[in-house]
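One structure follows; several queries about it will come next.
Of the protein chains in this complex, one is absent; all others appear in place.
For reference, chains read A and B in written order, and residue numbers begin at 1 within each chain.
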Amino acid sequence: MSLARQNKRQGERIFWLVSLFAIALPLVILGWLLVDVLSDAVQRLSWQFITSYPSRKPENAGILPALVGSIYLIGLTASIALPIGVGAAIFLEEYGRHSRLAGVIEVNIANLAGVPSIIYGLLGLGVFVRALGMGRSLIAGAATMALLVLPMIIMVTREALRTVPMSLREACYGLGSTRWQSIWQVVLPSAFPGILTGAILAISRAIGETAPLVVVGALTYVTFVPDGIDAPFTVLPIQIFNWVSRPQHGFVVNSAAAITVLVCTMLVLNGIAIYLRNRLQQRKAT
Amino acid sequence: MRASEALPMATSEPRGSLKGSLPLGERAIEALLMGCALLTILTTAGILGVLAIETFHFLREVSLAQLLFDSEWTPLFADKHFGIWPLLSGTLLTSLVAIGVALPFGLLAAIFLSELANDRARRTLKPALELLAGIPTIVYGYFALVVITPALQNLIPGLSGFNALSPGIVMGIMIIPMIASLSEDALYAVPNSLREGAYALGASKLPTIFRIVLPSAASGIAAAVILAVSRAIGETMVVAIAAGQQPRLTLDPRVPIQTMTTYIVQVSMGDTPTGTLEYRTIFVVGTLLFLITFLMNVGSYRLARRFRRDT
Partner (left out) sequence: MASGGSNGKPPKIAAVGLKARFGSNEVVRGVDMQISERTVTAIIGPSGCGKSTLLRTLNRMHELINGATVDGEVLLDGENVYAHEVDPVLLRRRVGMVFQKPNPFPSMSIRQNVLAGLSLTGRAVRAEADAVVEKALKQAALWEEVKDRLDAPGIGLSGGQQQRLCIARALAVEPEVLLMDEPCSALDPIATARIEDLIHVLKERYTIVIVTHNMQQAARVSEHTAFMLHGDLVEFAATNKLFTQPSDRRTEDYITGKFG
(Lines give C-alpha, C1' and ligand atoms only; values in the text may rest on other atoms or scores of the structure.)
Protein backbone atom coordinates (compact mmCIF):
# COMPACT_ATOMS: atom_id res chain seq x y z
CA MET A 1 0.00 0.00 0.00
CA SER A 2 1.54 3.26 -1.05
CA LEU A 3 1.72 6.16 1.30
CA ALA A 4 1.61 8.89 -1.30
CA ARG A 5 -0.70 11.85 -0.69
CA GLN A 6 -4.11 11.70 -2.23
CA ASN A 7 -6.40 14.53 -3.27
CA LYS A 8 -4.41 17.04 -1.24
CA ARG A 9 -6.95 17.34 1.56
CA GLN A 10 -9.27 19.50 -0.48
CA GLY A 11 -12.08 19.16 1.97
CA GLU A 12 -9.91 20.63 4.70
CA ARG A 13 -8.95 23.61 2.58
CA ILE A 14 -12.53 24.35 1.65
CA PHE A 15 -13.61 24.15 5.27
CA TRP A 16 -10.80 26.46 6.30
CA LEU A 17 -12.00 29.02 3.80
CA VAL A 18 -15.64 28.63 4.80
CA SER A 19 -14.96 29.15 8.47
CA LEU A 20 -12.67 32.10 7.79
CA PHE A 21 -15.52 33.53 5.76
CA ALA A 22 -17.82 32.94 8.71
CA ILE A 23 -15.66 35.19 10.85
CA ALA A 24 -15.08 37.73 8.13
CA LEU A 25 -18.64 38.22 6.90
CA PRO A 26 -20.09 39.75 10.10
CA LEU A 27 -17.05 41.99 10.40
CA VAL A 28 -17.44 43.10 6.81
CA ILE A 29 -21.13 43.81 7.37
CA LEU A 30 -20.29 45.80 10.47
CA GLY A 31 -17.73 47.77 8.50
CA TRP A 32 -20.25 48.43 5.75
CA LEU A 33 -22.78 49.68 8.23
CA LEU A 34 -20.32 51.93 10.04
CA VAL A 35 -19.24 53.43 6.76
CA ASP A 36 -22.88 53.99 5.88
CA VAL A 37 -23.52 55.83 9.13
CA LEU A 38 -20.41 57.93 8.72
CA SER A 39 -21.25 58.91 5.18
CA ASP A 40 -24.69 60.07 6.27
CA ALA A 41 -23.37 61.76 9.37
CA VAL A 42 -20.55 63.72 7.81
CA GLN A 43 -22.85 66.23 6.20
CA ARG A 44 -24.52 67.04 9.49
CA LEU A 45 -21.68 66.95 12.00
CA SER A 46 -20.72 70.41 13.05
CA TRP A 47 -20.32 72.57 16.08
CA GLN A 48 -23.84 73.81 15.54
CA PHE A 49 -25.12 70.27 15.74
CA ILE A 50 -23.48 69.66 19.05
CA THR A 51 -24.61 72.90 20.64
CA SER A 52 -28.21 73.16 19.48
CA TYR A 53 -31.43 72.09 21.04
CA PRO A 54 -33.92 69.75 19.38
CA SER A 55 -36.30 71.35 16.97
CA ARG A 56 -39.11 70.43 14.67
CA LYS A 57 -36.87 71.19 11.75
CA PRO A 58 -34.13 68.61 11.36
CA GLU A 59 -31.61 71.14 10.06
CA ASN A 60 -31.86 73.11 13.24
CA ALA A 61 -32.01 70.26 15.69
CA GLY A 62 -29.00 69.46 17.83
CA ILE A 63 -27.91 67.19 20.62
CA LEU A 64 -26.95 69.63 23.36
CA PRO A 65 -29.49 68.60 26.03
CA ALA A 66 -28.96 64.94 25.23
CA LEU A 67 -25.20 65.21 25.35
CA VAL A 68 -25.19 67.18 28.56
CA GLY A 69 -27.78 64.83 30.00
CA SER A 70 -25.60 61.84 29.15
CA ILE A 71 -22.59 63.42 30.77
CA TYR A 72 -24.46 64.36 33.92
CA LEU A 73 -26.09 60.97 34.09
CA ILE A 74 -22.86 59.06 33.67
CA GLY A 75 -21.11 61.23 36.23
CA LEU A 76 -23.88 60.69 38.74
CA THR A 77 -24.07 56.97 37.98
CA ALA A 78 -20.34 56.57 38.43
CA SER A 79 -20.29 58.41 41.72
CA ILE A 80 -22.98 56.11 43.05
CA ALA A 81 -21.88 52.84 41.53
CA LEU A 82 -18.13 53.03 41.99
CA PRO A 83 -17.93 53.39 45.78
CA ILE A 84 -20.63 50.78 46.32
CA GLY A 85 -19.23 48.41 43.72
CA VAL A 86 -15.66 48.65 44.92
CA GLY A 87 -16.82 48.32 48.52
CA ALA A 88 -18.83 45.22 47.72
CA ALA A 89 -15.92 43.71 45.83
CA ILE A 90 -13.54 44.41 48.71
CA PHE A 91 -15.95 42.72 51.07
CA LEU A 92 -16.29 39.65 48.86
CA GLU A 93 -12.58 39.31 48.14
CA GLU A 94 -10.93 40.40 51.35
CA TYR A 95 -13.39 39.84 54.15
CA GLY A 96 -16.03 37.36 53.30
CA ARG A 97 -14.24 34.75 51.19
CA HIS A 98 -15.51 31.22 51.51
CA SER A 99 -18.30 32.26 53.83
CA ARG A 100 -21.80 31.17 52.97
CA LEU A 101 -23.00 34.73 52.75
CA ALA A 102 -20.36 35.52 50.16
CA GLY A 103 -21.38 32.45 48.18
CA VAL A 104 -24.99 33.52 48.12
CA ILE A 105 -24.06 37.06 47.11
CA GLU A 106 -21.86 35.74 44.32
CA VAL A 107 -24.60 33.58 42.87
CA ASN A 108 -26.92 36.54 43.11
CA ILE A 109 -24.53 38.82 41.24
CA ALA A 110 -24.07 36.24 38.51
CA ASN A 111 -27.83 36.12 38.12
CA LEU A 112 -28.19 39.88 38.03
CA ALA A 113 -25.65 40.08 35.23
CA GLY A 114 -28.00 38.04 33.07
CA VAL A 115 -31.18 40.00 33.73
CA PRO A 116 -32.34 41.98 30.67
CA SER A 117 -31.58 45.69 31.09
CA ILE A 118 -35.19 46.71 30.61
CA ILE A 119 -36.11 44.89 33.81
CA TYR A 120 -33.81 47.25 35.65
CA GLY A 121 -35.90 50.00 34.13
CA LEU A 122 -39.01 48.50 35.66
CA LEU A 123 -37.20 48.27 38.96
CA GLY A 124 -36.23 51.91 38.74
CA LEU A 125 -39.72 52.92 37.81
CA GLY A 126 -41.32 51.07 40.68
CA VAL A 127 -38.79 51.88 43.39
CA PHE A 128 -37.02 55.13 42.55
CA VAL A 129 -39.57 57.01 40.48
CA ARG A 130 -42.65 56.03 42.41
CA ALA A 131 -42.02 54.47 45.80
CA LEU A 132 -39.18 56.79 46.74
CA GLY A 133 -40.83 59.70 45.02
CA MET A 134 -37.90 60.81 42.95
CA GLY A 135 -40.08 61.28 39.91
CA ARG A 136 -38.73 61.06 36.38
CA SER A 137 -35.52 62.78 37.29
CA LEU A 138 -31.81 62.56 36.69
CA ILE A 139 -31.24 61.00 40.08
CA ALA A 140 -33.79 58.30 39.46
CA GLY A 141 -32.11 57.50 36.17
CA ALA A 142 -28.68 57.51 37.76
CA ALA A 143 -29.77 55.25 40.60
CA THR A 144 -31.25 52.80 38.09
CA MET A 145 -28.16 52.80 35.94
CA ALA A 146 -25.98 52.38 39.00
CA LEU A 147 -27.79 49.17 39.86
CA LEU A 148 -27.38 48.04 36.27
CA VAL A 149 -23.62 48.50 36.15
CA LEU A 150 -23.00 47.34 39.71
CA PRO A 151 -22.49 43.64 38.86
CA MET A 152 -19.91 44.49 36.23
CA ILE A 153 -18.04 46.90 38.49
CA ILE A 154 -17.96 44.30 41.23
CA MET A 155 -16.64 41.65 38.86
CA VAL A 156 -13.83 43.75 37.41
CA THR A 157 -12.82 45.05 40.84
CA ARG A 158 -12.62 41.51 42.15
CA GLU A 159 -10.43 40.54 39.22
CA ALA A 160 -8.17 43.47 39.95
CA LEU A 161 -7.97 42.61 43.65
CA ARG A 162 -7.07 39.04 42.78
CA THR A 163 -4.03 40.17 40.84
CA VAL A 164 -2.54 41.59 44.01
CA PRO A 165 -0.26 38.84 45.37
CA MET A 166 -1.06 37.42 48.76
CA SER A 167 2.50 38.16 49.86
CA LEU A 168 1.76 41.89 49.91
CA ARG A 169 -1.09 41.43 52.32
CA GLU A 170 0.96 39.11 54.45
CA ALA A 171 3.74 41.65 54.62
CA CYS A 172 1.28 44.17 56.01
CA TYR A 173 -0.08 41.78 58.59
CA GLY A 174 3.42 40.87 59.55
CA LEU A 175 4.05 44.50 60.37
CA GLY A 176 1.00 44.58 62.60
CA SER A 177 -1.45 46.42 60.41
CA THR A 178 -5.17 45.78 60.52
CA ARG A 179 -7.03 44.36 57.58
CA TRP A 180 -8.51 47.66 56.51
CA GLN A 181 -5.17 49.41 56.81
CA SER A 182 -3.56 46.85 54.56
CA ILE A 183 -6.40 47.17 52.05
CA TRP A 184 -6.52 50.93 52.00
CA GLN A 185 -2.80 51.53 51.96
CA VAL A 186 -1.44 48.64 49.95
CA VAL A 187 -3.97 46.41 48.24
CA LEU A 188 -6.23 49.05 46.75
CA PRO A 189 -3.44 51.23 45.38
CA SER A 190 -1.90 48.15 43.85
CA ALA A 191 -5.19 47.09 42.26
CA PHE A 192 -6.03 50.60 41.21
CA PRO A 193 -5.06 50.39 37.50
CA GLY A 194 -7.24 47.34 37.00
CA ILE A 195 -10.14 48.89 38.86
CA LEU A 196 -9.87 52.12 36.92
CA THR A 197 -9.72 50.37 33.58
CA GLY A 198 -12.67 48.18 34.41
CA ALA A 199 -14.67 51.11 35.69
CA ILE A 200 -14.08 53.13 32.56
CA LEU A 201 -15.09 50.21 30.38
CA ALA A 202 -18.27 49.71 32.41
CA ILE A 203 -19.10 53.40 32.18
CA SER A 204 -18.45 53.38 28.47
CA ARG A 205 -20.99 50.59 28.08
CA ALA A 206 -23.49 52.46 30.22
CA ILE A 207 -23.38 55.45 27.93
CA GLY A 208 -24.93 53.37 25.18
CA GLU A 209 -27.74 52.02 27.35
CA THR A 210 -31.21 53.05 26.37
CA ALA A 211 -33.95 50.69 27.49
CA PRO A 212 -33.89 51.20 31.26
CA LEU A 213 -33.86 54.96 30.84
CA VAL A 214 -36.85 54.89 28.53
CA VAL A 215 -38.84 53.09 31.18
CA VAL A 216 -37.62 55.33 33.99
CA GLY A 217 -38.87 58.24 31.98
CA ALA A 218 -36.05 60.00 30.26
CA LEU A 219 -37.91 62.30 27.96
CA THR A 220 -37.65 62.13 24.25
CA TYR A 221 -38.20 65.76 23.45
CA VAL A 222 -36.23 67.98 25.74
CA THR A 223 -35.55 71.60 25.03
CA PHE A 224 -33.48 72.40 28.09
CA VAL A 225 -30.37 71.27 29.82
CA PRO A 226 -31.05 69.62 33.20
CA ASP A 227 -30.51 72.08 36.01
CA GLY A 228 -30.38 69.78 38.99
CA ILE A 229 -30.44 66.14 39.94
CA ASP A 230 -34.17 66.25 40.36
CA ALA A 231 -34.72 67.68 36.90
CA PRO A 232 -36.14 65.82 33.92
CA PHE A 233 -33.50 64.81 31.43
CA THR A 234 -32.69 62.98 28.25
CA VAL A 235 -29.63 61.12 27.02
CA LEU A 236 -27.92 60.70 23.68
CA PRO A 237 -29.21 57.19 22.89
CA ILE A 238 -32.77 58.26 23.53
CA GLN A 239 -32.36 61.27 21.28
CA ILE A 240 -31.14 58.89 18.60
CA PHE A 241 -34.13 56.67 19.24
CA ASN A 242 -36.45 59.59 18.89
CA TRP A 243 -34.96 60.81 15.63
CA VAL A 244 -34.70 57.38 14.03
CA SER A 245 -38.41 56.89 14.55
CA ARG A 246 -39.32 59.98 12.55
CA PRO A 247 -40.17 59.62 8.89
CA GLN A 248 -38.32 62.68 7.58
CA HIS A 249 -34.99 61.84 6.07
CA GLY A 250 -33.41 64.86 7.72
CA PHE A 251 -33.95 63.30 11.12
CA VAL A 252 -32.44 60.01 10.01
CA VAL A 253 -29.33 61.97 9.04
CA ASN A 254 -29.41 63.60 12.44
CA SER A 255 -29.53 60.26 14.14
CA ALA A 256 -26.56 59.10 12.08
CA ALA A 257 -24.64 62.14 13.25
CA ALA A 258 -25.65 61.55 16.85
CA ILE A 259 -24.60 57.91 16.56
CA THR A 260 -21.22 59.06 15.36
CA VAL A 261 -20.84 61.28 18.39
CA LEU A 262 -21.90 58.43 20.66
CA VAL A 263 -19.57 55.85 19.15
CA CYS A 264 -16.68 58.30 19.10
CA THR A 265 -17.24 59.06 22.75
CA MET A 266 -17.16 55.36 23.56
CA LEU A 267 -14.02 54.86 21.50
CA VAL A 268 -12.33 57.72 23.28
CA LEU A 269 -13.30 56.33 26.66
CA ASN A 270 -12.08 52.86 25.75
CA GLY A 271 -8.87 54.35 24.44
CA ILE A 272 -8.36 56.26 27.67
CA ALA A 273 -8.96 53.09 29.66
CA ILE A 274 -6.40 51.11 27.70
CA TYR A 275 -3.88 53.95 27.76
CA LEU A 276 -4.26 54.43 31.51
CA ARG A 277 -3.90 50.72 32.13
CA ASN A 278 -0.66 50.59 30.18
CA ARG A 279 0.76 53.71 31.81
CA LEU A 280 -0.13 52.70 35.33
CA GLN A 281 1.15 49.17 34.84
CA GLN A 282 4.42 50.49 33.55
CA ARG A 283 4.79 52.62 36.59
CA LYS A 284 4.10 49.67 38.81
CA ALA A 285 6.79 47.68 37.12
CA THR A 286 9.56 50.21 37.74
CA MET B 1 27.95 48.04 87.51
CA ARG B 2 25.48 45.34 86.67
CA ALA B 3 24.53 44.65 83.08
CA SER B 4 20.95 45.55 83.58
CA GLU B 5 21.94 49.00 84.80
CA ALA B 6 24.27 49.60 81.90
CA LEU B 7 21.62 49.20 79.27
CA PRO B 8 19.32 52.17 78.96
CA MET B 9 15.62 51.35 78.98
CA ALA B 10 13.81 51.92 75.68
CA THR B 11 10.75 53.34 77.35
CA SER B 12 9.80 54.05 80.84
CA GLU B 13 6.22 52.92 80.43
CA PRO B 14 4.96 49.38 80.08
CA ARG B 15 4.18 48.30 76.50
CA GLY B 16 0.56 47.85 75.49
CA SER B 17 -1.11 44.57 76.37
CA LEU B 18 -1.72 41.98 73.66
CA LYS B 19 -5.36 41.65 74.55
CA GLY B 20 -8.22 43.59 73.08
CA SER B 21 -10.84 43.10 70.43
CA LEU B 22 -11.07 44.62 66.97
CA PRO B 23 -11.14 48.41 67.16
CA LEU B 24 -14.48 50.02 66.52
CA GLY B 25 -13.34 51.64 63.31
CA GLU B 26 -12.47 48.29 61.76
CA ARG B 27 -15.82 46.82 62.69
CA ALA B 28 -17.70 49.75 61.27
CA ILE B 29 -15.79 49.55 58.02
CA GLU B 30 -16.43 45.88 57.66
CA ALA B 31 -20.13 46.45 58.26
CA LEU B 32 -20.16 49.21 55.69
CA LEU B 33 -18.51 47.01 53.10
CA MET B 34 -20.88 44.20 53.86
CA GLY B 35 -23.72 46.63 53.36
CA CYS B 36 -22.41 47.41 49.90
CA ALA B 37 -22.36 43.75 49.07
CA LEU B 38 -25.82 43.20 50.49
CA LEU B 39 -27.13 45.92 48.23
CA THR B 40 -26.97 43.44 45.39
CA ILE B 41 -29.36 41.22 47.29
CA LEU B 42 -31.59 44.24 47.74
CA THR B 43 -31.51 44.74 44.00
CA THR B 44 -32.82 41.26 43.37
CA ALA B 45 -35.37 41.70 46.12
CA GLY B 46 -36.40 44.97 44.53
CA ILE B 47 -36.85 43.40 41.12
CA LEU B 48 -38.85 40.51 42.48
CA GLY B 49 -40.87 42.77 44.71
CA VAL B 50 -41.80 45.32 42.09
CA LEU B 51 -42.72 42.67 39.55
CA ALA B 52 -44.69 40.61 42.04
CA ILE B 53 -46.66 43.47 43.54
CA GLU B 54 -47.80 44.97 40.26
CA THR B 55 -48.56 41.56 38.80
CA PHE B 56 -50.58 40.73 41.88
CA HIS B 57 -52.64 43.88 41.51
CA PHE B 58 -53.09 43.14 37.86
CA LEU B 59 -54.29 39.61 38.49
CA ARG B 60 -56.98 40.90 40.80
CA GLU B 61 -58.63 42.49 37.78
CA VAL B 62 -57.62 40.21 34.97
CA SER B 63 -57.61 36.46 35.40
CA LEU B 64 -54.73 34.17 34.59
CA ALA B 65 -57.02 32.41 32.15
CA GLN B 66 -57.37 35.57 30.12
CA LEU B 67 -53.60 35.89 29.95
CA LEU B 68 -53.19 32.33 28.83
CA PHE B 69 -56.14 31.75 26.59
CA ASP B 70 -56.82 34.96 24.77
CA SER B 71 -55.14 35.21 21.40
CA GLU B 72 -55.01 38.98 21.18
CA TRP B 73 -53.10 41.60 23.07
CA THR B 74 -54.86 44.97 23.06
CA PRO B 75 -54.68 46.45 26.56
CA LEU B 76 -54.44 50.00 25.26
CA PHE B 77 -57.48 49.86 23.05
CA ALA B 78 -61.07 50.31 24.11
CA ASP B 79 -61.78 46.63 23.48
CA LYS B 80 -59.22 45.11 25.80
CA HIS B 81 -57.67 41.72 25.30
CA PHE B 82 -54.91 40.40 27.52
CA GLY B 83 -53.66 37.30 25.78
CA ILE B 84 -49.87 37.24 26.04
CA TRP B 85 -49.27 34.95 23.09
CA PRO B 86 -48.84 37.67 20.44
CA LEU B 87 -46.04 39.26 22.42
CA LEU B 88 -44.50 35.86 23.12
CA SER B 89 -44.61 34.92 19.47
CA GLY B 90 -43.05 38.21 18.46
CA THR B 91 -40.20 37.66 20.88
CA LEU B 92 -39.86 34.06 19.80
CA LEU B 93 -39.80 34.93 16.12
CA THR B 94 -37.08 37.56 16.37
CA SER B 95 -35.02 35.36 18.69
CA LEU B 96 -35.26 32.39 16.35
CA VAL B 97 -34.06 34.47 13.43
CA ALA B 98 -31.23 35.77 15.59
CA ILE B 99 -30.10 32.29 16.59
CA GLY B 100 -30.48 31.11 13.02
CA VAL B 101 -27.84 33.65 12.07
CA ALA B 102 -25.64 33.53 15.14
CA LEU B 103 -25.37 29.78 15.61
CA PRO B 104 -23.74 28.74 12.32
CA PHE B 105 -21.48 31.77 12.17
CA GLY B 106 -20.58 31.64 15.84
CA LEU B 107 -19.90 27.92 15.83
CA LEU B 108 -17.78 28.05 12.68
CA ALA B 109 -15.87 30.97 14.15
CA ALA B 110 -15.29 28.98 17.35
CA ILE B 111 -14.08 25.93 15.41
CA PHE B 112 -11.79 28.12 13.35
CA LEU B 113 -10.29 29.87 16.34
CA SER B 114 -9.95 26.74 18.44
CA GLU B 115 -8.87 24.08 15.95
CA LEU B 116 -7.64 25.66 12.75
CA ALA B 117 -6.16 29.09 13.34
CA ASN B 118 -2.54 29.69 14.22
CA ASP B 119 -1.59 31.92 17.12
CA ARG B 120 -1.27 35.10 15.12
CA ALA B 121 -4.65 34.68 13.45
CA ARG B 122 -6.25 33.98 16.78
CA ARG B 123 -4.72 37.06 18.35
CA THR B 124 -6.09 39.39 15.68
CA LEU B 125 -9.44 37.77 14.99
CA LYS B 126 -10.66 37.20 18.53
CA PRO B 127 -10.62 40.86 19.59
CA ALA B 128 -12.04 41.84 16.22
CA LEU B 129 -14.99 39.56 16.86
CA GLU B 130 -15.47 41.06 20.31
CA LEU B 131 -15.90 44.41 18.60
CA LEU B 132 -19.29 43.24 17.39
CA ALA B 133 -20.45 43.01 20.98
CA GLY B 134 -19.17 46.46 21.87
CA ILE B 135 -21.45 48.44 19.56
CA PRO B 136 -24.41 49.93 21.45
CA THR B 137 -27.69 48.25 20.65
CA ILE B 138 -29.29 51.51 19.58
CA VAL B 139 -26.77 51.67 16.76
CA TYR B 140 -27.71 48.16 15.69
CA GLY B 141 -31.33 49.27 15.75
CA TYR B 142 -30.51 52.11 13.38
CA PHE B 143 -28.74 49.63 11.08
CA ALA B 144 -31.70 47.30 11.07
CA LEU B 145 -34.23 49.98 10.14
CA VAL B 146 -32.23 52.27 7.89
CA VAL B 147 -29.85 49.91 6.10
CA ILE B 148 -30.83 46.26 6.38
CA THR B 149 -34.59 46.57 5.88
CA PRO B 150 -34.35 48.55 2.63
CA ALA B 151 -31.66 46.15 1.38
CA LEU B 152 -33.84 43.16 2.19
CA GLN B 153 -36.83 44.78 0.57
CA ASN B 154 -35.03 44.53 -2.74
CA LEU B 155 -34.63 40.81 -2.23
CA ILE B 156 -37.96 39.96 -0.65
CA PRO B 157 -40.90 41.62 -2.34
CA GLY B 158 -43.45 41.26 0.44
CA LEU B 159 -41.25 42.67 3.17
CA SER B 160 -42.86 45.49 5.12
CA GLY B 161 -40.95 48.41 6.60
CA PHE B 162 -41.21 46.93 10.07
CA ASN B 163 -40.65 43.22 10.29
CA ALA B 164 -39.05 40.50 12.38
CA LEU B 165 -36.45 39.46 9.84
CA SER B 166 -34.29 42.56 9.80
CA PRO B 167 -33.88 43.08 13.55
CA GLY B 168 -33.50 39.32 13.92
CA ILE B 169 -30.56 39.25 11.54
CA VAL B 170 -28.96 42.25 13.20
CA MET B 171 -29.42 40.76 16.68
CA GLY B 172 -27.85 37.60 15.33
CA ILE B 173 -24.76 39.50 14.25
CA MET B 174 -24.70 41.14 17.66
CA ILE B 175 -24.60 37.86 19.58
CA ILE B 176 -22.13 36.02 17.34
CA PRO B 177 -19.22 36.89 19.66
CA MET B 178 -21.10 35.43 22.60
CA ILE B 179 -21.63 32.06 20.93
CA ALA B 180 -18.14 32.09 19.42
CA SER B 181 -16.39 32.87 22.65
CA LEU B 182 -18.29 30.45 24.89
CA SER B 183 -18.16 27.66 22.31
CA GLU B 184 -14.46 28.17 21.89
CA ASP B 185 -14.03 27.72 25.63
CA ALA B 186 -15.99 24.47 25.39
CA LEU B 187 -13.88 23.20 22.49
CA TYR B 188 -10.71 24.15 24.31
CA ALA B 189 -11.82 22.13 27.31
CA VAL B 190 -11.97 18.91 25.28
CA PRO B 191 -8.81 17.00 26.32
CA ASN B 192 -6.12 16.76 23.72
CA SER B 193 -5.77 13.03 24.34
CA LEU B 194 -9.00 12.52 22.42
CA ARG B 195 -7.68 14.35 19.38
CA GLU B 196 -4.46 12.33 19.59
CA GLY B 197 -6.42 9.13 19.78
CA ALA B 198 -8.22 10.06 16.57
CA TYR B 199 -5.07 11.15 14.74
CA ALA B 200 -3.32 7.93 15.76
CA LEU B 201 -6.07 5.99 14.03
CA GLY B 202 -5.29 7.81 10.82
CA ALA B 203 -8.11 10.34 10.98
CA SER B 204 -7.53 13.72 9.43
CA LYS B 205 -8.50 17.04 10.98
CA LEU B 206 -12.07 17.43 9.76
CA PRO B 207 -13.46 14.07 10.90
CA THR B 208 -11.66 14.54 14.21
CA ILE B 209 -13.28 17.93 14.73
CA PHE B 210 -16.77 16.94 13.69
CA ARG B 211 -17.01 13.44 15.07
CA ILE B 212 -14.89 13.58 18.18
CA VAL B 213 -14.29 17.13 19.39
CA LEU B 214 -17.67 18.68 18.66
CA PRO B 215 -19.73 15.86 20.18
CA SER B 216 -17.54 15.93 23.26
CA ALA B 217 -18.10 19.67 23.58
CA ALA B 218 -21.82 19.43 22.86
CA SER B 219 -23.21 20.27 26.27
CA GLY B 220 -20.84 23.19 26.70
CA ILE B 221 -21.91 24.54 23.33
CA ALA B 222 -25.58 24.00 24.19
CA ALA B 223 -25.08 26.06 27.34
CA ALA B 224 -23.62 28.83 25.20
CA VAL B 225 -26.54 28.75 22.79
CA ILE B 226 -29.13 28.88 25.58
CA LEU B 227 -27.38 31.89 27.04
CA ALA B 228 -27.35 33.59 23.65
CA VAL B 229 -31.07 32.96 23.14
CA SER B 230 -31.73 34.42 26.57
CA ARG B 231 -29.80 37.49 25.51
CA ALA B 232 -31.81 37.83 22.31
CA ILE B 233 -35.08 37.46 24.20
CA GLY B 234 -34.13 40.31 26.53
CA GLU B 235 -32.97 42.64 23.77
CA THR B 236 -34.97 45.84 23.48
CA MET B 237 -33.71 48.64 21.29
CA VAL B 238 -33.05 46.74 18.08
CA VAL B 239 -36.59 45.42 18.00
CA ALA B 240 -38.07 48.64 19.34
CA ILE B 241 -36.72 50.49 16.36
CA ALA B 242 -37.12 47.98 13.58
CA ALA B 243 -39.75 45.39 14.42
CA GLY B 244 -42.87 47.46 14.74
CA GLN B 245 -45.58 47.88 17.33
CA GLN B 246 -48.29 45.51 16.17
CA PRO B 247 -48.80 42.56 18.47
CA ARG B 248 -49.60 39.68 16.18
CA LEU B 249 -49.71 35.97 16.64
CA THR B 250 -47.67 34.87 13.66
CA LEU B 251 -44.50 33.12 12.54
CA ASP B 252 -44.17 35.18 9.38
CA PRO B 253 -40.97 37.19 9.62
CA ARG B 254 -41.98 39.69 6.98
CA VAL B 255 -44.70 41.52 8.86
CA PRO B 256 -44.62 43.96 11.76
CA ILE B 257 -44.85 42.38 15.19
CA GLN B 258 -44.28 43.44 18.76
CA THR B 259 -42.04 41.82 21.30
CA MET B 260 -42.40 41.81 25.06
CA THR B 261 -39.64 44.36 25.39
CA THR B 262 -41.02 46.64 22.70
CA TYR B 263 -44.40 46.72 24.40
CA ILE B 264 -42.82 47.91 27.64
CA VAL B 265 -41.05 50.66 25.71
CA GLN B 266 -44.21 51.68 23.92
CA VAL B 267 -46.20 52.12 27.10
CA SER B 268 -43.33 53.84 28.91
CA MET B 269 -43.06 56.45 26.23
CA GLY B 270 -46.77 57.11 26.14
CA ASP B 271 -49.07 58.94 28.51
CA THR B 272 -50.32 55.99 30.49
CA PRO B 273 -51.02 57.25 34.00
CA THR B 274 -49.40 55.28 36.77
CA GLY B 275 -51.41 52.93 38.92
CA THR B 276 -53.83 52.01 36.19
CA LEU B 277 -54.41 48.60 34.72
CA GLU B 278 -52.62 49.58 31.53
CA TYR B 279 -49.64 50.72 33.54
CA ARG B 280 -49.57 47.41 35.35
CA THR B 281 -49.43 45.45 32.12
CA ILE B 282 -45.81 46.40 31.60
CA PHE B 283 -44.93 44.76 34.90
CA VAL B 284 -46.85 41.64 33.98
CA VAL B 285 -44.96 41.42 30.72
CA GLY B 286 -41.79 42.18 32.65
CA THR B 287 -42.49 39.32 35.02
CA LEU B 288 -42.87 36.95 32.11
CA LEU B 289 -39.67 38.22 30.55
CA PHE B 290 -37.80 37.85 33.81
CA LEU B 291 -39.05 34.32 34.38
CA ILE B 292 -38.16 33.14 30.90
CA THR B 293 -34.65 34.59 30.92
CA PHE B 294 -34.03 33.47 34.49
CA LEU B 295 -34.97 29.88 33.71
CA MET B 296 -32.80 29.88 30.62
CA ASN B 297 -29.83 31.35 32.48
CA VAL B 298 -30.11 28.78 35.23
CA GLY B 299 -30.46 25.99 32.67
CA SER B 300 -27.40 27.20 30.83
CA TYR B 301 -25.37 27.42 34.03
CA ARG B 302 -26.34 23.91 35.09
CA LEU B 303 -25.48 22.52 31.66
CA ALA B 304 -22.12 24.29 31.70
CA ARG B 305 -21.35 22.95 35.13
CA ARG B 306 -22.18 19.41 34.07
CA PHE B 307 -19.98 19.84 31.00
CA ARG B 308 -17.06 21.04 33.09
CA ARG B 309 -17.51 18.17 35.48
CA ASP B 310 -17.57 15.57 32.73
CA THR B 311 -14.52 16.90 30.91
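Everything below uses one rule, namely that contacts are C-beta pairs under 8 Å (C-beta built on N, C-alpha and C of every residue); 3 or more make two chains touch, one makes a residue touch a chain.
Since this is a predicted model, take the numbers as computed values, not measurements.
Visitor: Of B:L96, B:A203 or B:L249, which residue touches the hidden chain?
Guide: Answer from the full complex: B:A203 touches the omitted chain.
Visitor: In the whole complex, what residues of subunit B lie against the chain that is missing from view?
Guide: Answer for subunit B: residues 191, 193-194, 196-204, 207-208, 211-212, 215-216, 218, 310 touch the chain left out.
Definition applied: only the chains that are shown with their structure count from here on.
Visitor: Express in whole angstrom the distance between the two chain centres, defined as the mean CA positions of subunit A and subunit B.
Guide: Distance between chain centres: 15 Å.
Visitor: Can you tell me which positions in subunit B touch subunit A when the two form their complex?
Guide: My answer: residues 22-23, 25-26, 29-30, 32-41, 43-44, 46-47, 49-51, 53-54, 104-105, 108-109, 111-113, 116, 125, 128-129, 131-132, 134-139, 141-143, 145-147, 173, 176, 180, 204-206, 227, 230, 233-237, 240-241, 261, 264-265, 268-269, 274, 282-283, 286, 289-290, 293-294, 297, 301.
Visitor: Can you check the complex and tell me which residues of subunit A touch subunit B?
Guide: 9, 11-12, 15-16, 18-20, 22-23, 25-27, 29-30, 32-33, 36-37, 83-85, 87-88, 90-92, 95-96, 101-102, 104-105, 108-112, 114-123, 125-127, 130, 147, 150-151, 154, 178-180, 205, 207-211, 214-215, 217, 220, 237, 240-241, 244-245, 252, 255-256, 259, 262-263, 266, 270
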